[in-house]
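The structure is given below, and queries will be raised subsequently.
Excluded from the complex is one protein chain; the other protein chains are retained at their positions.
On to subunit A.
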Amino acid sequence: MTQAAELPSWAALAIAVLLLSGAGLALVGAVGLLRLQTFYERVHAPTLGTTLGIGCVLLASMLYFSLVQTRFILHEILIAVLVVITTPVTLMLLTRAALYRDRIEGRGAVPPALRFRRGRGIDNQ
């Protein structure tokens, strides 16, 4: 980070603000994991870090390395694309697994599956 001192002040400020807001959003997401009550509520919390949080950090990274190396650095876009595609899948998987278990064990206020309501039994999936 020795080149950081040579950055123009507007860029240094913009990068610092982006980095701090990204880190702040990830922190709020982590706090949410502790504070929210049920599993289905907690699953919403990490999305702060994986959407706008990662977006801010990647923008800061692109800005910093583009200015320091005086050429466009774009491979952060790849990170963004991969994170945007993979994290919803993980969250959906977790939610559906929890929902499936709660339905089988009859716990919590989860809505029944339509096929259960029609009384066709569990084996019929």
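Here, contacts are C-beta pairs under 8 Å (C-beta built on N, C-alpha and C of every residue); 3 or more make two chains touch, one makes a residue touch a chain; residues count from 1.
Operating definition for what follows: contacts and distances are computed from a predicted model.
Enquirer: Name the absent chain as its UniProt record does, using one of the following: "Na+/H+ antiporter subunit E", "Aspartyl/glutamyl-tRNA(Asn/Gln) amidotransferase subunit B", "Membrane protein" or "CobQ/CobB/MinD/ParA nucleotide binding domain-containing protein".
Expert: The record for the missing subunit names the protein "Na+/H+ antiporter subunit E".
Enquirer: Mind pulling the subunit A residues that touch the left-out chain?
Expert: Listed in rising order, the touching residues are 25, 28-29, 31-32, 35-36, 38, 40-41, 43-45, 47-48, 50-53, 73-75, 77-78, 81, 84-85, 87-89, 91-92, 95-96, 99, 109-111, 113-115.
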